[in-house]
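Can you keep this structure in mind? I'll have questions shortly.
As you look at this complex, bear in mind that one protein chain is not there, while each of the others sits in place.
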Amino acid sequence: MPHVELLGITKRFGSLLANNNVTLDVRPGEVHSILGENGAGKTTLMNILYGLYRPNSGRILLDGRPVSIASPHDAISLGIGMVHQHFMLVPTLTVAENFAIGQTSIFRRWSAREFEPKVLRAAEDIGLPIDPKAFVSDLSVGQQQRVEIVRALGRGARLLILDEPTAVLTPQEARELMGALRRLTSRGTSIVFISHKLKEVMEISDRISVLRLGAHVRTVGVKDTNERELALMMVGRQELETVRREAASVGPPVFMVRDLRVRDERGQEAVRGLSFDVHEGEILGVAGVAGNGQTELTEALVGLRSPVAGSVTVDGRELAGFRAGRMIRAGIGHVPEDRQVWGLFPDLSVAENLIADRHAEAPFGRNGFLQPRAIQSHADQMIQDFDIRPAGRSFRVGALSGGNKQKVVVARIFARRPRVLVINQPTRGLDVGATEYIRRRILGERSRGSAILLISADLDEVLALSDRVAIMYEGHFMAILPVEQASTERVGLLMAGVVPAAAPG
Amino acid sequence: MPSVLLEYTFYLALLAAAIRIAAPLLFAALGETIAEWAGVVNIGLEGTMLMGAWAAFMGTYYSGSGLVGVAAGMAAGILLTAILGYVCISRGANQVIAGIVINIFAAGTTSLIFRQTFRLTLPSVSSFAPVPIPLLSDLPVLGPVLFRHTLLVYAAFLVVPVCTFIIYRTHFGLCLRAAGEHPAAVDAAGINVVGIRYAATLLCGALAGLGGAALSIGQLNQFTDNLTAGRGFIALAIVLLGRWDPFKVMLGALLFAGADGLQLRLQVIGFAIPREVLGMIPYLLAIFAMAFVVGRLHMPAAMAKPYLRES
Partner (left out) sequence: MSGEQRETILVSQPVVVAPGGGRRLRGLLVPAAAVLGALAVNAVLLLALGVSPFTAYTSMVAGAIGSGQSVSDTLSKTVPIALIALGVGLTFRCGLWNAGGEGQFYAGATGAALAGILIDAPPVILIPLEVLAGVAAGCLTALVPAALKARYNTNEILVTLMLNFVPHLFALYIIQGPLSHGYAAKTVDIHAAGQLPWLVLGGLRLHAGLLFVAAATLGLSVLIERTTFGYRIRAIGSNVFAAEGAGIRVVRTQFVVFLIAGGLGGLSGMIQVAALHHNLLEGMSAGFGFTAIVAALLGRLQPFGVLAASLGFAALVVGGDSMQRTARIENSMVFVIEGLILLFLLGGRIIGRESARTS
């Protein structure tokens, strides 16, 4: 008897069909992975199971009986727990307080004394120690995830859903997580593991269900398949194109940073004395778990945050502390981490977005007036060059898909032919097609001779595109390695702040 | 410099006045504190207070009972914030715009009904006499200052520890704080975020209405157009100054009430500055405080953002 069955689940968001008649089941005590690329509908499906969304049609059976899950409250009382990709923890509260939310009647008193022992007991039970008095904002990402897991299990979850849990962990932390999950299944807890990473899915699963574009492709036992087959099911193409990096023709150093120190919002040093060079025509990748200073580093390098010390030069010109406009004119291009927040003007047209940093300069602006014809012809050219869809220069950018939005951002930045590029998480949230396209364009800029700093939490991306790899941990570069020497094992240790004993020869 | 300013009795009377004047501000500010913890900003606080003041007056005038007036004031406040809540929480409208609209609506409605009923007459009520607390009010010096106020004034100050308890010591308060910071987390934990926000908004309405009642039937004993004269906005500033902590909010209310009381007394004793200019003091103080004291705040992260599950 399966533990949970999802039958014919369909979910629409307006005109977008996120889940298309999906049917699958989870057996008691198994690790069932849901594999698919970005946009396949994995998270939507599990959000339906957890009660955050209601399906347009379909049924859910628990232990053979039909159930109605109208809210997370229902899911929790049915023994379903979920650890989301973006944690559902309140950072300004303590672990115990986060634990307590929803655990007692609304009218009762709340006291730390009552809940702290409960937290400790639950944590001990599962073998993942956590401190109930700590504020969530002070915990590392790995520790926060532990809190989420302990909390879900503490509420009596017999089915635990994990959404891309290793996206924010170092390889070593990921292995610890796998160990904890195996302990759980040995006690009868069922686990649904959402991921787009083939290797770890092969490692941990009993069965794997592949979703593509909202539809269920197939469910296979892990022993009956291999990585290549799974990849083909995920992407649906006969041949997989992988982005190939050619040998670099690297020039002299163009972008030089010395002893850079940057403070974060709370006044603490996020970047602690960083020094590096980026050469003409090379990509220096920065690997590392998000939250180790990458955001502050980027902001300091592109003029969105003033460093407290250090120098940033392009072709010898000192630029540290200048604001964004100056940096742009000095030849620094910035592909931002969060295009919605930093890169796009949703209410303006595609054409207007494309000239944002050049609107006051010729040929787009003359004597304080905009020049519509120059703006339009530029837009037409960019739309064709970057294959932006829908192909209309007056469309509101807010209406475009994620991939096309990123193309607009990239088109705007690259059109200026910047000397230096600072690129942060360029393919986050994009499907495979858009991801490949963006990566190819980045390599194109590299061939053109741009000096590129590529920051990404996606280790595979960094290793695939970079000539040299820096590993960032707590505001330092632990090491800068040529990519040939950057094995996953070695980089993983460095990402966790561990310096490997002896470098293999 | 008038000699009366050098006598300590002036300042004792000022303190008593400050306590009295603070009551309406305090009610409104405490209500707003609760709402803002949950992530709801009520720019319509001014209109809510006004509506409460008007309803309390009408209720007392027609029934002769102060208690009926208080109940009417609270009810009017709840009704108005229910409208705000529906428009913002359930329909996702921008909270600032909705607040401004509430102010316009409240000003129009209260003025229309009041003037249509009373025309040019200026009715008044008096139903709240000061109630001295036995023993305490006979203490030397501070006795008469602190313990000879109306029931509404005592109530205002008693609500301060009640709010503190609710916000920091109850499960409801925990969910409140979480909802204003990370509503998705509260939803995922199984608590009804919409319900929490509505509850906070309606509580704000009840307290703001009570504040209006304290103003019209507790303090001024009358109602006119625009009676609140910006007190609702000052209450909003007080909440920020007090950093959403009920006790600090109380201190802020006393500060503004003191300034208001001071400028009124200066008018009476014929201080050199024209009285209209003296009347500017509370507003200028609020602006000054906003600019230079409020500074860098960590405010609830989900402030004024509608929470929509499927977005």
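Letters A and B name the chains as they come in the text, with residue numbers starting at 1 for each one.
One rule holds for everything that comes next: a residue touches a chain if its C-beta (ideal position, glycine included) is under 8 Å from a C-beta of that chain, and two chains touch if they have at least 3 such contacts.
No experiment lies behind these values; they were computed from the predicted model shown.
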One chain is left out of this view; which of B:Thr33, B:Thr81 or B:Asn103 touches it in the full complex? B:Asn103
Given that one chain is not shown, which residue among A:Ala134, A:Met178 or A:Leu304 touches it? A:Leu304
When the complex is taken as a whole, what residues of chain B touch the one chain not shown? 41, 43, 83, 86-87, 91-98, 100-109, 111-113, 115-117, 225, 229-230, 233-234, 236-237, 240, 274, 276-277, 279-280, 283-284, 286-287, 290-292, 294-299, 303-306, 308, 311
Pick out the residues on chain A that sit against the missing chain. 264-265, 295-296, 299, 302-306, 323-329, 334, 336, 340-348, 352, 356-357, 359-360, 365, 368-370, 396, 398, 401-402, 405, 429
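As a working rule, only the chains that are shown with their structure count from here on.
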Cα-centroid distance, chain A relative to chain B, in whole angstrom: 45
Contacts from chain A onto chain B in the complex sit at residues 13, 50, 52-53, 71-73, 75-77, 82, 84, 87-93, 97-98, 100-102, 104-111
Using the touch rule from the top, collect the residues of chain B that touch chain A in their complex. 169-175, 177-178, 181-182, 184-192, 298, 309-310
